[in-house]
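First up is the structure itself, then whatever we jot down about it.
With one protein chain held back, the other chains of the complex are shown just where they sit.
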Amino acid sequence: MLQTIEVLGIIAFALSGIAEAQRKQMDLVGIYAVAFMTAFGGGTLRDLLLDRTPLFWVEHQEYAILVLGLTLLALLFPAFTRIPARWLVLPDALGLGLFSVAGAGYAQAAGTSLFVASIMGVITGVFGGVIRDVVCNEIPYVFRNTHWYATCAFIGCWIYLLLDLFGVTSVVALPVAVGSITLLRLAALRYNFRMPVSG
Amino acid sequence: MLQTIEVLGIIAFALSGIAEAQRKQMDLVGIYAVAFMTAFGGGTLRDLLLDRTPLFWVEHQEYAILVLGLTLLALLFPAFTRIPARWLVLPDALGLGLFSVAGAGYAQAAGTSLFVASIMGVITGVFGGVIRDVVCNEIPYVFRNTHWYATCAFIGCWIYLLLDLFGVTSVVALPVAVGSITLLRLAALRYNFRMPVSG
Partner (left out) sequence: MLQTIEVLGIIAFALSGIAEAQRKQMDLVGIYAVAFMTAFGGGTLRDLLLDRTPLFWVEHQEYAILVLGLTLLALLFPAFTRIPARWLVLPDALGLGLFSVAGAGYAQAAGTSLFVASIMGVITGVFGGVIRDVVCNEIPYVFRNTHWYATCAFIGCWIYLLLDLFGVTSVVALPVAVGSITLLRLAALRYNFRMPVSG
């Protein structure tokens, strides 16, 4: 179940990485590298922090090949680059939900405390995008103008962890948490939720 | 003993991260993220490099909650943001001393050679600030205008390692080394010590 969620999240984030790299006029290798780091960055950091081995993409070479396939598809069909930026909002929100909840689940399975599991979920969800932005030489989106980006992940991880704590089966808890993050993120963008800025 | 030092270092560095993030007009989530990375970045890299598991902040959830508390305090009391930058010099110098010596001590306990232990101490002391600056899209302070920043850490780690080598108890060696780094750093700023630049 966590694995199915992971594959969907990889596709969603790889697409967001490809779109960003194309906007920066990168070539095939640059696009693949950015897609790779966006798709695998969060999960890699999570696995390193939890000392899970082998890494998920080292164990499953089909993940890295999948991202290569998406990259080649994007280059072969230039129409892909004309996709409006707002169409990427849904896969990105979905990827955020999928990765965050998977990260919290793996952390919990590794025996961490609840608060650390929720932080690990947020790291898994947002870190791929942070690397993408650092590599593209920008202050990471998630710190600048968050519209609750990390906050959605944090809330959704707690929804999953609390449902699980009260004995709800993961077949129910996982989709509910992923859906909450995705919908909350879309609502935050639509209605312009903001976190307090110090002043 | 190493642990008490660690907690004090976390507080010192979290405060420096919060102040930097507030200067960049980040919101609650951004401030917490920067404080978190500044406070835990050096120790996390050290633990990854030494393969120590579980990570210190994964094991102690109270560390991450402590940084969250400091972040909320900073947002609730806006007076905090009006603290002049030079007041941050002392906690930062103290954090540098505390983290560097703790890092060298952990490396030594993991059985590394003396030179590698001293490098590991420097990495532990300065890496949190490097991440903070990279994330804020600047060339890390420690590389630009060091005023002996990393050098103080390097010298203090050797003081600790040599005292330990000659059989001095850590109850004496640790505070002496931490104090040396802090005072040397303050002196370097006051009297404008510089390292040679090639030219």
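A and B are the chain letters, set down in written order, and residue numbers restart from 1 in every chain.
As a convention for this text, a residue touches a chain if its C-beta (ideal position, glycine included) is under 8 Å from a C-beta of that chain, and two chains touch if they have at least 3 such contacts.
Values in this document were obtained by computation on a predicted structure and should not be read as measured data.
Enquirer: Considering the complete complex, identify which of A:Ala64, A:Leu114, A:Val168 or A:Ala187 is in touch with the unshown chain.
Expert: Reading the full complex, the residue touching the unseen chain is A:Ala64.
Enquirer: If the hidden chain were put back, which of A:Ile5, A:Ile31 or A:Met195 would touch it?
Expert: Going through A:Ile5, A:Ile31 or A:Met195 one by one, A:Ile31 is the residue touching the chain not shown.
Enquirer: Just one of B:Met37, B:Leu55, B:Ala93 or B:Ile119 touches the chain that is missing; which is it?
Expert: Of all options in B:Met37, B:Leu55, B:Ala93 or B:Ile119, contact with the hidden chain holds for B:Ile119.
Enquirer: Which of these, A:Cys136, A:Ile155 or A:Val168, touches the one chain of the complex that we don't see?
Expert: With A:Cys136, A:Ile155 or A:Val168 as choices, the missing chain is touched by A:Cys136.
Enquirer: Across the whole complex, list the residues on chain B that are touched by the chain not included here.
Expert: Answer for chain B: residues 48-51, 112-116, 119-120, 130, 134, 137-140, 142-144, 146, 148-151, 194-199 touch the chain left out.
Enquirer: Write the list of chain A residues that the hidden chain touches.
Expert: Within chain A, the residues that touch the unshown chain are 21-22, 24-31, 33-34, 36, 44, 48, 51, 53-55, 57-58, 61, 64-65, 74-75, 78, 80-81, 134-137.
In the analysis below, only the chains that are shown with their structure count from here on.
Enquirer: When the centre of a chain is set as the mean of its C-alpha atoms, what distance in Å lies between chain A and chain B?
Expert: That pair's centroid distance is 29 Å.
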